[in-house]
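Just one protein chain is left out here, and the rest sit where they should.
Here the chain labels run A and B in written order, and each chain numbers its own residues starting at 1.
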Amino acid sequence: MTPLSSCLMLSALLFSVGFAGVLMRRNAILILIGIELMLNAANLNFIAFWRYGSAPEALTGVMFVIFSIGVAAAEAAVGLALIISIYRHRKTTQIDRINSMRG
Amino acid sequence: MLFTIFAALTIAGAVAAISLRNLVHSVLSLILAFAGLAAVYLLLGAQFIGFAQILVYVGAVAILIVFTILLTRNDGTFGTSSQASWNLGALIVIAVFGTLAWTIHSSAALQHALPPQPEATMQQIGTALMVRFALPLEVIGLLLTAALIGAATIALHEKQERP
Partner (left out) sequence: MTWIVRNLWLIPALPALAAGLTALAKRHQRRYSAALAIGAMGLSFLLSLCAFSQVMLAITHGQPSRQVVNFPWFEFGNQWLKLGWMLDPLTAIMLVMVTFVGLLIFIYSTGYMAHDDNFTRFFCFLSLFAAAMLGVIIANSLLLLFMCWELVGLTSYLLIGFWYHKPSAAAAAKKAFITTRIGDLAFLVGMLWLFSQAGTLLFYDQGAGCLEHSALTAMVAHLTGIGMAASTGIALLIFAGAVGKSGQVPLHVWLPDAMEGPTPVSALIHAATMVAAGVFLVARVYPLMAAHSDAASALSATTALQVVTWIGAITAVFAALIAVAQNDIKRILAYSTVSQLGYMMMGLGVGGVAVGMFHLITHAFFKSLLFMGAGSVIHGCHEEQDIRRMGGLSKLMPVTFATYAVGMLALCGFPLFFSGFWSKDAILHAAMGWSISRIPFYLGSLGALLTAFYMTRQVYYVFFGTSRLASHHEATPAAHTAPPTPHESPSSMTFPLVLLASCAILLGAVGTPAWPWFDSFLSGEAPIFAFAGFLEHGILPVMLTSTLIVFLGLALGWWFYGRQPILSADLPDALEQLQPGIFRVLQNKFYVDELYEHTVIRWNSALATFSDWLDRWVWNGVVMTVSNLVLGLSWLARSTDTYLVNTSFDEGCNTVTTSGKLLARLQSGRTQSYLRLVGIAFAALVLVLIWSARS
């Protein structure tokens, strides 16, 4: 296995674990944790391709990850604020109880 | 060798984070996973990203999640979804992972020779951020400010309007 493919396998694994958390847990906080894991998996991909890619001088991968981390931070803040707000209204963080958007 | 260890650590932390019943425990496992990932970044030569990972994820996001857990403490119910949906979810996750793994395995892009270790010094990153990526940097600053204000507004304790 080349270093790149092992990195990619790690990333895929991490993504799947995060996805499993999103799909199989009902607590909104855990779902958010899963999402964070998926984001990190994506970041790992960028770094890996930067490291083993063809033009590392351009630093594109690194830059992308920096901005991705920034966006992720914003996402986490807003997401958690939403969870708190929802909790205040519905006294729950169980995602399957929050279905007022049902068609 | 080091890579394998850190990768295993990361996966273990991630699995623990999503499977533990106690939320605080899962956050601690999450921190483990983040730290492992940071180590992987360092191994890959992205020092800045590694430290940023630790600062942002371990230092900020994880702490934020802990606070949220504390604020929504008396939820009462823990646990996973119903058995049927759990099974379905597991099936889908396996399918996704299988797809990904197969794709990676069969990809032609991985057959390249190993390039030399690229340079990613702080100076280079700083120059790139200030020159080529100046506008995105500004935008991300704006986005963070907006998110900060938005989060504060959303989470603010609303006044009871109805008597």
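Please note the rule applied: a contact is a pair of C-beta atoms (placed from the backbone, for glycine too) under 8 Å apart; a residue touches a chain by one contact, two chains touch by 3 or more.
Please read all numbers here as calculations on a predicted model, not as lab measurements.
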So which of B:A16, B:V66, B:I92 or B:L143 would be touching the chain we can't see?
B:I92
May I ask you to list the residues on subunit A that touch the chain which is not drawn?
19, 22-23, 26, 31, 95-96, 98-103
Across the whole complex, list the residues on subunit B that are touched by the chain not included here.
81, 85, 88-89, 92-93, 95-96, 98-100, 103, 106
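Following the convention adopted for this analysis, only the chains that are shown with their structure count from here on.
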Complex contact set, residues of subunit A against subunit B
2-10, 12-21, 23-27, 29-30, 32-34, 36-37, 40, 43-44, 47-48, 50-54, 56-57, 59, 62-63, 65-67, 69-78, 80-85, 87-88, 92-94, 96
Residues of subunit B defined as touching subunit A within the complex
3, 7, 10-11, 14-15, 17-18, 23, 26-27, 30, 33-34, 37, 40-41, 44-46, 48-49, 52-53, 56-57, 60-61, 64-65, 67-69, 71-72, 75, 77-81, 85-86, 89-90, 92-94, 96-97, 100-101, 104-105, 107, 110-112, 114-115, 118-120, 124-125, 128-129, 133, 136, 140, 143-144, 146-148, 150-152, 154-155, 157-158
